[in-house]
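For this depiction, one protein chain was excluded, whereas all remaining protein chains were kept in their positions.
By written order: A, B, C, D and E. Residues from 1 in each chain.
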Amino acid sequence: MISFGARRIHPVVAPMVERNAFIGGCDGVSVVKNAEFIGEEPAGTMPHALILIMGDTVEATRAFDEVIDPRVKRVSLIDTFNDEKMEAIRVAEALGKKVFGIRLDTRSSRRGDLQKIIEEIRWELNVRGFGRVQIYVSGGLDEKPILALNPVVDAYGVGTSITNARVIDFALDIIEIDGKPLAKRGKMSGSKSVLRCSKCFQDKMVPFKKNRGRSILGADRCSCGGRLKELLIPFIRDRKILWDLPKPQAIREYVLEQLPHYDL
Amino acid sequence: MISFGARRIHPVVAPMVERNAFIGGCDGVSVVKNAEFIGEEPAGTMPHALILIMGDTVEATRAFDEVIDPRVKRVSLIDTFNDEKMEAIRVAEALGKKVFGIRLDTRSSRRGDLQKIIEEIRWELNVRGFGRVQIYVSGGLDEKPILALNPVVDAYGVGTSITNARVIDFALDIIEIDGKPLAKRGKMSGSKSVLRCSKCFQDKMVPFKKNRGRSILGADRCSCGGRLKELLIPFIRDRKILWDLPKPQAIREYVLEQLPHYDL
Amino acid sequence: MISFGARRIHPVVAPMVERNAFIGGCDGVSVVKNAEFIGEEPAGTMPHALILIMGDTVEATRAFDEVIDPRVKRVSLIDTFNDEKMEAIRVAEALGKKVFGIRLDTRSSRRGDLQKIIEEIRWELNVRGFGRVQIYVSGGLDEKPILALNPVVDAYGVGTSITNARVIDFALDIIEIDGKPLAKRGKMSGSKSVLRCSKCFQDKMVPFKKNRGRSILGADRCSCGGRLKELLIPFIRDRKILWDLPKPQAIREYVLEQLPHYDL
Amino acid sequence: MISFGARRIHPVVAPMVERNAFIGGCDGVSVVKNAEFIGEEPAGTMPHALILIMGDTVEATRAFDEVIDPRVKRVSLIDTFNDEKMEAIRVAEALGKKVFGIRLDTRSSRRGDLQKIIEEIRWELNVRGFGRVQIYVSGGLDEKPILALNPVVDAYGVGTSITNARVIDFALDIIEIDGKPLAKRGKMSGSKSVLRCSKCFQDKMVPFKKNRGRSILGADRCSCGGRLKELLIPFIRDRKILWDLPKPQAIREYVLEQLPHYDL
Amino acid sequence: MISFGARRIHPVVAPMVERNAFIGGCDGVSVVKNAEFIGEEPAGTMPHALILIMGDTVEATRAFDEVIDPRVKRVSLIDTFNDEKMEAIRVAEALGKKVFGIRLDTRSSRRGDLQKIIEEIRWELNVRGFGRVQIYVSGGLDEKPILALNPVVDAYGVGTSITNARVIDFALDIIEIDGKPLAKRGKMSGSKSVLRCSKCFQDKMVPFKKNRGRSILGADRCSCGGRLKELLIPFIRDRKILWDLPKPQAIREYVLEQLPHYDL
Partner (left out) sequence: MISFGARRIHPVVAPMVERNAFIGGCDGVSVVKNAEFIGEEPAGTMPHALILIMGDTVEATRAFDEVIDPRVKRVSLIDTFNDEKMEAIRVAEALGKKVFGIRLDTRSSRRGDLQKIIEEIRWELNVRGFGRVQIYVSGGLDEKPILALNPVVDAYGVGTSITNARVIDFALDIIEIDGKPLAKRGKMSGSKSVLRCSKCFQDKMVPFKKNRGRSILGADRCSCGGRLKELLIPFIRDRKILWDLPKPQAIREYVLEQLPHYDL
């Protein structure tokens, strides 16, 4: 899955948003600057504009193939002018082994049953000996169609549903004044520790105790028998940052390790 | 609206079914034999098979135009190989004034928003000076999509929803024995007359009275002030058919006159 | 289950429709001619008309019993004039052991809770020593009420939901021209074989290969380990029919064998 | 509409409940004691028990007719043993002009479409010259079926939906202490007057003012131009009841006058 | 769970209704007279009126504590004037160990998420060392919110949903006359025994047999292998009551034993 959503957000925040898309699990991002920012190679395919200017999908794919760095995979965008099935066959027959994949960005007015269209393309490519050509899909995707399309699709480009994801409501609140717990209605008062069980992955919120060191905590046990680990650690103390920030790649790995423990 | 449903029914009953489609309001039927049976010219367009055999929509339309009786309208079927918009432009640009109309029989997998596809075609044809090319639609239509498509579509071919229309439940029941009313539970006993008001078009079921002639009935009045007319008249008496059957065209006219009085 | 639907279809196609009802699993058909056509004894019960003419359910049942071939089971239709419970008791008490079963064809206006009515009848018959009288039901049934009624009903007569069953959409399409795969949008091109696994009953569609004989196919294996069997076999070659058609009884058996493998 | 619900409540509160049913709009109540309590004649029909004991609906109706005070209307209960249509015809033909009405208390298991059953009965009675026999319905009725049945039914017996009507939540609360407004959360504090507009029937709650006499209030005007009338008046002062309670008949009249002003 | 519903019913039937609430599983009833009637100590908390009169929740709780019999548990009603969280903290800090519990009767207009409010209170009490103060909830509760609140609530006061519980429809019917089974439509005729399996707790209705003694019944077996026990036993014979009525406490125990066998 490649993050395609940079064009949906203001350019000044795009690098931060695509960094988060990457951290959250995307395999790559499509804007060159944003990819640099996180230390990855940019990923993407040819645009509709190229095909419109060239006037033909096969011509545009051929031109792309002639000019672009050979390390870049040739993924032909096949929905510009004609039916995806016919264009997929034409591109595959014209460029043969050079074609790494095809991409469908099919407009909603032509998307009666996207899965059937793709099954048809898969069949027609296979029947003609192009079984190894990959199928990419983009355009208005979120987790629901992706789960349905997984059996027939190899890769996705996802934009709006990532950059404009549902807001997660949170707030900074005063919950303690001079060491005395005090909070507005609707908030629990007093400093807190959040403990996560390393086995059952349940979180537990408990009142913060000053002298409870991390080593001591290790001795605490979850009711399931797992070890409880403190999630909150001091990051700034006496105006000094105490820890180096991990790289996006390391954070992403940490996220992906944790994902299987949650019921999404 | 042309009846396209003959292929969905057993051939031995097809003429009867298409006669009913015509009586019920269709403007024509597509099977030659059935059209003869009701005394109309058959109506239709070119099939997918012709385009598949010729290998190209424009070629097939040109061939059709060369061969077919010039009185037949040239309606090109444009959804076989490629996107309807592109094919509609190609056909119109290649054949110009010879094209009377185009037909979309678009498969459901490509029918994300059929109305938008047709609006697009209408725009592209108009922009290129083909404003007078008519747009036909067929394929899985019933009264709901037709009402939605009416602003952009000129004609329809309708099959399954006519030949396999909802069953209207009715039964022949004994309701009188030797002049004495008697009926099973759930049925009203005794011979009846059905009276229809010529003004408000409400029907009224009343016990049948032998000596109530049609002229006398004319004197009866509906509560709305309209004249009540007896709907049931003897058709066979003493083994003789008493009336000539009207022609399908006359029955159809009678149906169309009545339709505006009903809330469908 | 007996096919009762002949009166819902045009007489010229009724034998074909009832043959299909029989092949599809019905135990019998009710029209004499149609039964002959498939080589079965017709099955059915007395009609409402008989009871209306005789004026009383018990009298009509007695008359039926006096006149009809003793091999025919006496099934009394009990919903004509009076409540099913009272008539069931009257018929059973009057004819005793002669009554093989009773049939309810209860009109929808009296069918508040058909299952409760039948449970009541079953109770009243049992309490009076008629536990062996069977209960038949007919009238507007489909698979949903039948599954609910199975615990209290012994046999069904089913009409409209069989003769006017949901249309199964299919089409004949050109998918190959001179050995080259070619199909319209929405169809997969090229000749195909359909293989069914004899173990898991999954079907698999694969490109047709000329020299793949049936014996060779036997060597193919499904991913579940089962043997794959070709479903399509040539039926006409060089204007000759290659196989004798099996009898309806044999086809029906084949259908019933396969049914348990499907999730209906 | 007659209140039939006494049997659904404890006998010690039944007179109060039926008084309220009468005040709220019922035309009568069915229990002798409760009718006395409100100063009305009791109203009702024969019970199922009588018919069961006599063994036949016609016999029971005849016996009822022989014995009961001639001022009581003869309403025959026709659903005990057999179908309502058949029994209605039998009773009407046997007793002729003596029958004032028939009652259906049809069990839910036989109530597929009660309105159709009654339409059928109405037709059969009319066809045989019993157009003046009234039709009563009872059994599980509330305002919804009654509104649907009104075109074909003359009178109703209503029980459970009146005696077990939805609870109207209300509470007695302290809202003022020593003349100072004070109320718990969720309540508005201070003594109040409730004013009703005699024209638009809107109610208005305003703080109570001691010296605002009723005559002064008459001068107050609703925004619609109508006169505002104080709804709350002192009933007990210095341990004396200040007003005679109106009779149930007078309260009922007052309720019925107000009903058309509300959108129920 | 304490029955709080006496104020929702007419005083003359309140003792019977609260006896039933107790038999059905309530741990106590709140009206003194009703508690006497069933031989239990009354249970309850302080009312809103006391707090309104005293003008402050803490003052009212202190007054209650000074005056009331020390055996009565001190449960402070904390929703009268201010937010439940703040009042709970104030009461607990002012009265310390004397407070046995707090009660929330929160009005629906303040009940956005009652569970969250209670979780907050629990947290704030615990954080301040009042972990043993119990939380009571009352006001418009039925089985649904109670199941949700169980993890955070210790006790409930339930009123309307018990005293105005859904009516259970039942009827007394003639089903046998002089030993001959006879019933109206919709009822099964003849005397019956109801047998309950002591193992699977299924009930079975069978025709009554005179000479089938209870000991003989013991020999009968359910299809699951359990013993069948007759549920109906004679209570009055020859104008004599044959059995002493068990005490409410004994009936309640019998009910609670059976409850786990039912899927509510």
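Following the convention adopted for this analysis, a contact is a pair of C-beta atoms (placed from the backbone, for glycine too) under 8 Å apart; a residue touches a chain by one contact, two chains touch by 3 or more.
Values in this document were obtained by computation on a predicted structure and should not be read as measured data.
The omitted chain makes contact with just one of the residues A:73, A:90 or A:107: A:107. The missing chain, though absent from the display, is touched by one residue of B:18, B:40, B:83 or B:105; that residue is B:83. Here one chain is not drawn; of A:32, A:53 or A:250, the residue touching it is A:53.
Only one of A:177, A:232 or A:256 touches the chain withheld from this view, namely A:177.
Residues 181, 185-190, 207 of chain D touch the missing chain (whole complex, contact as defined above). For chain A, the residues touching the absent chain in the complete assembly are 8, 10, 12-13, 16, 48-49, 51-53, 55, 79-82, 107-110, 160, 164, 167, 169, 173-174, 177, 182-186. By the touch rule set out above, chain E reaches the unshown chain at residues 81-83, 86, 106-113, 116-117, 120.
Note that only the chains that are shown with their structure count from here on.
A repeat of the D-E interface exists among A-B, B-C or C-E. It is B-C, with more than half of its contact pairs matching by residue number. Touching two or more other chains at once are residues 83, 86, 116, 120 of chain A.
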